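Removed from the display is one protein chain of the complex; every other protein chain stays in position.
Moving on, here comes subunit A:
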Amino acid sequence: MDGWMDGWMDGWMDGWMGGWVDGLLLTIGITSSFQMQFMLLFSRQGKLRLQKWYVPLSDKEKKKITRELVQTVLARKPKMCSFLEWRDLKIVYKRYASLYFCCAIEDQDNELITLEIIHRYVELLDKYFGSVCELDIIFNFEKAYFILDEFLLGGEAQETSKKNVLKAIEQADLLQEEAETPRSVLEEIGLT
């Protein structure tokens, strides 16, 4: 009996969440039309490397979207258009080496500028890590997030000057190193 109820609730939630997401996107479409919805970074093997959601969604919905999108994007051939339609949204993606950068925007937004947003982000990562590779992002994903937050805030381009973004990140990093050097030796010993 329990099992039956569970199944029923799941089904209900599914349907409901779906409706809610559509509705939500519709609402956002009316009120603010140029906000990025989310950004995903994933590898050629389909492993998620970074995710940033600018619209509130449930974990379940996020997982579903990620799964579906990774699949769709990976299935595309290299010479195809960098844009695709997905539900009510436009997906703009680009592959850099082994990493796919993928953004969801709204239909009336400008796909090309989104492509350039991705590119600018890659440039920022590149400058910060010094010819960035996937490994940098895997092992320093929090840094990648810090850079992203300094560049895009709440789904809008916050600061488009490369210099300014990096300056902000480096200032915080500097603090990190100052504070870290005296302690890290001790701690590292304690830990390892």
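Just so it is clear, contacts are C-beta pairs under 8 Å (C-beta built on N, C-alpha and C of every residue); 3 or more make two chains touch, one makes a residue touch a chain; residues count from 1.
Basically, contacts and distances are computed from a predicted model.
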Task: The complex's invisible chain, by UniProt name, from "AP-4 complex subunit epsilon", "Queuine tRNA-ribosyltransferase catalytic subunit 1", "Transcription factor TGA1" or "Cytochrome c oxidase subunit 3" - done: "AP-4 complex subunit epsilon"
Task: For subunit A, the residues touching the chain missing from this view - done: 23, 26-27, 29-34, 43-45, 48-53, 56-57, 59, 63, 79-88, 97-99, 110-113, 115-117, 120, 129-130, 133-136, 138-142, 145-146, 149-150, 153-154, 156-164, 168, 171-173, 175-177, 179-180, 183-185, 187-188, 191-192
